[in-house]
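Take a look at the structure set out below.
Every protein chain except one is present and positioned as in the full complex.
So, chain A:
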Amino acid sequence: MATAVKGVEKAVERRHHEIPPVDDEEQAAGRASRPRGKRRLGPGKAIPFGYLIGPLLLLGVWFWGSAAGWIDPRVLTAPWTVATTAWDLWESGRLGPDLLVSARRFAFGLAFGVGAGLVLALVSGLSRWGEAIVDGPVQIKRSIPNLALLPLLLLWFGIDERMKIITIALGVLIPIYLHTHNGLRSIDGRYAELAETLRLGPAAFIGRVVLPGALPGFFLGLRFAVTASWLSLVVVEQVNATSGIGYMMLLAGTYGQTDVIIVGLVLYGLLGLGSDAIVRIAQRRVLSWRRTLED
């Protein structure tokens, strides 16, 4: 042991001798780079408006490709053409009403879907009987794409707004149910014990323990749900509609107006990104009690 220690000491000594004298400049550089050496395993501090960087990069590539002439405008319209087309559509009063109709369908579909998904998740999450009855059908619905259900929904509900909202709500319900149910069941069992020792009643237990505890899951579900709502909207509006952005795109397709199609796609993209950002902001506010890698 003693010889081993001596050996280490010698090695340290030797290394010490090997270090050549450094000038001030180098020393300063070493000091400056020291914080970089202090590595943290988490993702680090949040970048301000970081979520915009990826989309802007994508936009940049599109812009640059079109400007340099690498992208054939017949395949993909240049971004400035898309912008002027959008402006023309807006000016002529064609875009505004369609956008409003689409937004309304999105909002109603999302609201009903979230409500239904939440209720089903609570019923199924809090009672074994509820789970036995609810969970199976939801899983079955989950494996059936909305597109396949559409003919049936058309027969049942006709072609009016009701049918569109129901279709969207059906798409929204699934992720809300799955993630809320999962979040609820992943609540630490000891919190339930704690609630029992505090003699919480069922209402207080749901309100103070279950709902807040399931919120992380719910928000994850909500992010999927928002996307699902836009996706269902596209399907609904392109299959049978006489208004909305999807209908506008469908019409443009038959006339070969690539720029209008792209306007629609960009709108879907922007609305999707915007609504996701809203959900994430809400999530950060509401879940401020958590300490995760997110912070």
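In this text, contacts are C-beta pairs under 8 Å (C-beta built on N, C-alpha and C of every residue); 3 or more make two chains touch, one makes a residue touch a chain; residues count from 1.
Everything below uses one rule, namely that contacts and distances are computed from a predicted model.
Student: What protein name does the UniProt record of the undisplayed chain give, "CheY chemotaxis protein or a CheY-like REC (Receiver) domain", "ABC transporter ATP-binding protein", "Gfo/Idh/MocA family oxidoreductase" or "DNA polymerase Y family protein"?
Tutor: Matching the unshown chain against "CheY chemotaxis protein or a CheY-like REC (Receiver) domain", "ABC transporter ATP-binding protein", "Gfo/Idh/MocA family oxidoreductase" or "DNA polymerase Y family protein" yields "ABC transporter ATP-binding protein".
Student: Pick from A:G65, A:G115 or A:P212: which residue touches the chain that isn't shown?
Tutor: Of the candidates A:G65, A:G115 or A:P212, A:P212 is in touch with the missing chain.
Student: Out of A:A46, A:A67, A:L100 or A:L194, which residue would touch the omitted chain in the full complex?
Tutor: A:L194
Student: Suppose we count only contacts with the excluded chain; which residues of chain A make the list?
Tutor: Touch with the absent chain occurs at residues 188, 190-191, 193-194, 196-201, 204, 208-209, 212-213, 215, 288-291.
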